[in-house]
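Note that this complex is displayed minus one protein chain, with the remaining chains in position.
For clarity, chains are labelled A and B in written order, and residue numbers in each chain start from 1.
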Amino acid sequence: MKNWIGSTLFVLSGIFLTIHSTHAQTPPKISEQTEACLACHSTLHPGIVSEWKKSRHANITPAEALKKPKLQRRISNEKIPDPFVSTAVGCAECHTMNAGQHKDSFEHNGYKVHIVVTPSDCSTCHPVEGQQYGKNLMSHAYGNLMNNPVYRSLADTVNGIQSFENMKTAQKPPDPETKLDSCLYCHGSDLKVKGIKTRKTSMGEMDFPMLSGWPNQGVGRLNPDGSKGSCTACHTRHQFSIEMARKPYTCSECHKGPDVPAYKVYEVSKHGNIYSALNKGWNFNAVPWSIGKDLTAPTCATCHVSLIINGSGDVIVERTHQMNDRSSWRLFGLIYAHAHPKSPDTTIIKNKAGLSLPTELTGEPVSQYLIDSKEQEKRRLAMQKVCLSCHSQGWVDGQWVRLENTLKTTNEMTLTATKILLTAWEKGAAKGLAQKDSLFNEAIEKKWVEQWLFFANSTRFASAMMGADYGVFANGRWYMSKNIQEMMDWLEFKLQKGSPGRK
Amino acid sequence: MKNWIGSTLFVLSGIFLTIHSTHAQTPPKISEQTEACLACHSTLHPGIVSEWKKSRHANITPAEALKKPKLQRRISNEKIPDPFVSTAVGCAECHTMNAGQHKDSFEHNGYKVHIVVTPSDCSTCHPVEGQQYGKNLMSHAYGNLMNNPVYRSLADTVNGIQSFENMKTAQKPPDPETKLDSCLYCHGSDLKVKGIKTRKTSMGEMDFPMLSGWPNQGVGRLNPDGSKGSCTACHTRHQFSIEMARKPYTCSECHKGPDVPAYKVYEVSKHGNIYSALNKGWNFNAVPWSIGKDLTAPTCATCHVSLIINGSGDVIVERTHQMNDRSSWRLFGLIYAHAHPKSPDTTIIKNKAGLSLPTELTGEPVSQYLIDSKEQEKRRLAMQKVCLSCHSQGWVDGQWVRLENTLKTTNEMTLTATKILLTAWEKGAAKGLAQKDSLFNEAIEKKWVEQWLFFANSTRFASAMMGADYGVFANGRWYMSKNIQEMMDWLEFKLQKGSPGRK
Partner (left out) sequence: MKNWIGSTLFVLSGIFLTIHSTHAQTPPKISEQTEACLACHSTLHPGIVSEWKKSRHANITPAEALKKPKLQRRISNEKIPDPFVSTAVGCAECHTMNAGQHKDSFEHNGYKVHIVVTPSDCSTCHPVEGQQYGKNLMSHAYGNLMNNPVYRSLADTVNGIQSFENMKTAQKPPDPETKLDSCLYCHGSDLKVKGIKTRKTSMGEMDFPMLSGWPNQGVGRLNPDGSKGSCTACHTRHQFSIEMARKPYTCSECHKGPDVPAYKVYEVSKHGNIYSALNKGWNFNAVPWSIGKDLTAPTCATCHVSLIINGSGDVIVERTHQMNDRSSWRLFGLIYAHAHPKSPDTTIIKNKAGLSLPTELTGEPVSQYLIDSKEQEKRRLAMQKVCLSCHSQGWVDGQWVRLENTLKTTNEMTLTATKILLTAWEKGAAKGLAQKDSLFNEAIEKKWVEQWLFFANSTRFASAMMGADYGVFANGRWYMSKNIQEMMDWLEFKLQKGSPGRK
């Protein structure tokens, strides 16, 4: 009987361990420097300290992490620098890392601390992710918006303050705080140290650097150490939970509005439905991520980022932080769907009209800056490997024909709207390129922007992710169709007004 | 002491079983045919095989299922055909069922396999659900859209590609892929075998049927065996989880857009709030579904589909897959709210103007095609039984007075918009019925459509499901009111233009 008791207890202990210990091992040693941080900040900032304690950073040392089989590893450096290898990755490890490069580094109780931990800092242990992310359009999201005159002008007409005098409106350029509160929240800010401020604290007077552009965790943030981006945009401080990064809410922070409604489309897709109804039984912490075992429908990360294996342990797709290397087409944000740009810095693109746009205003691609059909094919096959884990080739082929047809038809509907706008410019109903006026400041131009930035994009997302409901009446085809008729009416009224002789 | 240990272990084993085994019994025998499928597909398609293994189909045989007390049964046939009775319901059982009727059946490793499992196949074990679903408007969703000239024309103006030449727009009829990517995603496609394709696979060259209209799981799909609909629209492959069908996300795949915002209204209702906050403690797998014990607020399925009992085990309402037999009024999709049509095939309806609409353009019901007040009363009482499980008769009466008043007032607001449109047609500001032009292609007509398809519908849903927030500013009364003023302005501008004397 003792044996029976013993084995039962063994089983029950299993439950105990399953329930209570994601991190079975004793928490590792904490460095002296981090202990010094925790001494005050545990009381001052209980929320973030508690989050960190739940993190993998607090529960395994890099040395232990390196012992894991390759596929299970979350750190991509083969060798971690000595001072960091045998303690938890704590406050001091990250916030004093590479102090020399950090313009935001400051003296704090005897340590050179910096506020902003950057992709360069994270690359100490995660260099492959850092490099891949550098090729990600996201890492250039600041410059691609602010240093591209076309896009900068769009942002300015959104954020600039309009006034009304003498029957006319005028627009001031947006102030810096408005930009930070708007586009740059997601695109990232230009973080600069603008001085030192002395503050009374519970520990007496202390000096802190003042940062312009702070707070910000945008994906293309320009950091005080010269690096670009923010890992915490997706890997939220200070738990850095892979579960969180893999759940769709993270992506929805920036990808939910009508300009890029990926999350809204996911929600009404079959995949999103399965996720919402059944994900409580999934394992979001497993690395690698095993289809069928850990999850039975994809989240955003599954298709676009994660290392996925099948039931036999074979790799289906490798992890990527470049993000677009399973995507052949860029669906959103630009006037027409087009092949992905080669370089993540899209300010280098110039079309025939001299605009930094990957297509002409009338849709022809500016091919020398875009990936070729061979690279597109490669990316399509990479994505389809994920699809084929659950779907037949016939299903996948059918889905692709439909998506590529939708790219074509949404481009056609955008071209029709563009022709109406060009006519409005030509006939003097509105002022555009030829008049050296903004492309985005008049009512008809704003309708044109909605045609592609909202309605065509939404229709494409709905197609790509099979969330058709969103692409019909929610913000898709219905509005593409209606918007063209409203643009026509606008043009008719404006032309009628202008010339007494015309009807 | 041994006894004490023993009984403690017994209790603890209970926890173990509760936690780890939804299906306590040993998984049943798998048929030889299904074993043959699994031999390859477990590796090729780990996602769907894993889902199936979690399904009831994999975990109980029809024979065992038939032994359950009547109320607990999920199969409605009294006798299951012999070959299917004593093994799990696996790949082969469904995908080789009724092969003779299936035009999509093909030779696959020695078996006659079909891709598309249909309501006819499912009816082998679930015939009552199959029959009820045949009376459901959903099962006719393809024809009711595509074979009704009015609705077909609405769909065509949504999906057709517009062009612009010589200051005029023109519209092409939509291409087949666009229709599949739009309305037919939910309404269902016309699945046809269009040929055979030979593909290189990891098993060598193999032949597969090519299906037009694939993939699709729309509720009114026309299947290659002649049946209508798709059970997997709601009972998602291959887990066929009743939990999932009962959660509101399933309905939201098709019922979330502004034309039928049931899910959005549910979300802001008290019921939706209780569900979101507390459903983690509910039992979504119990059959029958016991109010108070298994759930404490309704989901979509509770009110419209499920077999519900009270705490004493008495049946409150029977299960139905006809779906509308607890609903007196059709709230959405048509110009005016009206009594439900008698036949699920609504193409047979003709109003005085010869249109396939359940009301005249001015709102009068075409009564001979609609259920009478006695049938409405019966349906109202069936629904109210569900309400009365938690609410007093006074509460329920108050709610119903309010809903029926809202049907009346939203119909009035639609009539006002319709009169403006009729005036526009009459005065030549737009082209309509008399000019044999589409009712849906001009800007004023699209505004008119939004009046009923979006705003009046949304207001009614908000009333019916007590999610008032959605019916005021989100997409309801505010827009009904504003839209009429905008239609008036449009009419004024167009008429002004028409008269040469005025500018």
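As a working rule, a residue touches a chain if its C-beta (ideal position, glycine included) is under 8 Å from a C-beta of that chain, and two chains touch if they have at least 3 such contacts.
All values derive from a computational prediction rather than experimental measurement.
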Residue touching the undisplayed chain, where the options are A:A92, A:C254 or A:L439: A:C254
Residue of B:V193, B:I420, B:L439 or B:L453 touching the missing chain in the full complex: B:I420
Of B:P83, B:G226 or B:G292, the residue in touch with the unshown chain: B:G292
Touch with the omitted chain, as defined above, among A:Q72, A:N109 or A:Q162: A:Q162
Absent-chain interface as seen on chain B, which is shown: 1, 5, 8, 11-12, 15, 267-270, 272-274, 276-278, 280, 290-293, 296-297, 310-312, 388-395, 398-399, 401-403, 405-406, 409, 412-413, 416, 419-420, 423, 462-463, 466-474, 476-478, 481-482, 484-486, 488-489, 492-493, 496, 502-503
Residue numbers in chain A that touch the chain omitted from display: 2, 5, 9, 12-13, 15-16, 19-20, 42-51, 54, 115, 157-164, 167, 169, 175, 177-178, 180-183, 185-186, 197, 199, 201, 208-211, 214-215, 217, 236, 239, 241, 243-244, 247, 249-250, 252-254, 256-259, 280, 441-443, 446, 453-454, 490, 493, 497
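Methods note: only the chains that are shown with their structure count from here on.
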Rounded Å distance between chain A and chain B, as computed from the means of their C-alpha atoms: 33
